[in-house]
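Inspection log for the structure reproduced underneath, given as structure tokens.
Only a single protein chain was left out; the remaining protein chains are all shown in position.
This part shows chain A:
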């Protein structure tokens, strides 16, 4: 049973690795082998076969080898078969073999190392695992640069969404308040940054100050959203948050021609029909343009640090900054979850009336759930605005809220590891694999398939319908439907959800147990 589990996870990771190699080629196998090997080593501890570092290394080595063979085969296939098929020159057998062996070697090595650490006694095991993970995360940009995989920009995007998903997990996962308009807080954080650190309004404050202001403004917006939804539950709450999410981008789109006059004097002016009496407050000579509408705010100031200088086109400083933000968010959210407030959230989620009978303040507990969730999207928004250096209202529409919610649900509601995993899977599939798949597929079609088809109608049909980018939402929906059938509790569920969805029905248990205890 345990061995089967190991084989299964090794083949799943192997397939992912092989797909990566087939699509990206080159040294990507080495990088993905290193990443997946580390993951494989960690997962092999779940087989419970590891007793000490030695057995750990053996099991890790076996699993790593299983994974590495996928990479090797994929590397040879890609270099010798796939490249010529898509019209590019094949690479020599020796080079393809070298790429493959590098992937295999790194997969085995990192799996052995990580699995061996899993065999250590408890405090050492935890520390070694953490250090390895920290090492992988810190060294990744260099590996990416050396191997020329070009993944780092996507990884930064993944991390931005990781902060968002972790933040949304607070109201939805912990407090059970379904929020369908979470992108609004992201927008508020980004726009606050845009307005406070760009030439657009002439306010160019330092990013390190603005990011805190953005978080605070988002938190206040969270309370503003929370207040009218207090008496609402379930579907009704979802509808209100949905509306909020729709309103905010529209507001930012339309705040371009603001003119405010002092109300009493303007009333007087209308009554007496003497417009010169109205005292103008804002936008007197020409209408005040706060958000610059559809064109957005651009450029937005970038952070700078003493030694690094102003963050520029090099992804390195951005990567470490967003990594820091993710780690900070995880730490803070973990502390919140285990605090009194976190327990109050759980109680509210379970039964609101019972919770208030326990002396939990429903109002502040719910408002804080929205506010805390919004705070982290404020951080994400501030970073996003500074990183992209331009923001438009269309970036924050409903689909963003939905995607973040999907990450939370796919990964496992209420579980931080699960939410992160959900985020990585969805973002990597959406931003990394799908575009590359489209590119490779197009290459193959153009060189090997289309020239052999004589009918122009059929040729047209194939080029238009076989575009994975266009099937993006379909594929996405398909995955969600399958997940909800196969694993409704998410990839890494919190213990409570698992119990709820996979234990026998408590109501059915009830009467039986009653009889037992009575007898």
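Going forward, contacts are C-beta pairs under 8 Å (C-beta built on N, C-alpha and C of every residue); 3 or more make two chains touch, one makes a residue touch a chain; residues count from 1.
The rule we apply is simple: contacts and distances are computed from a predicted model.
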Name check vs UniProt for the chain missing from the figure, options "Formate dehydrogenase beta subunit", "Sarcosine oxidase subunit gamma", "Na(+)-translocating NADH-quinone reductase subunit B" or "ABC transporter ATP-binding protein", returns "ABC transporter ATP-binding protein"
Contacting the left-out chain: of A:123, A:306, A:359 or A:456, that is A:359
Where A:30, A:57 or A:344 are the choices, the one touching the absent chain is A:344
Where chain A meets the left-out chain, the residues are 340, 343-344, 346-347, 350-351, 353-361, 496, 499-500, 503, 506, 509-518
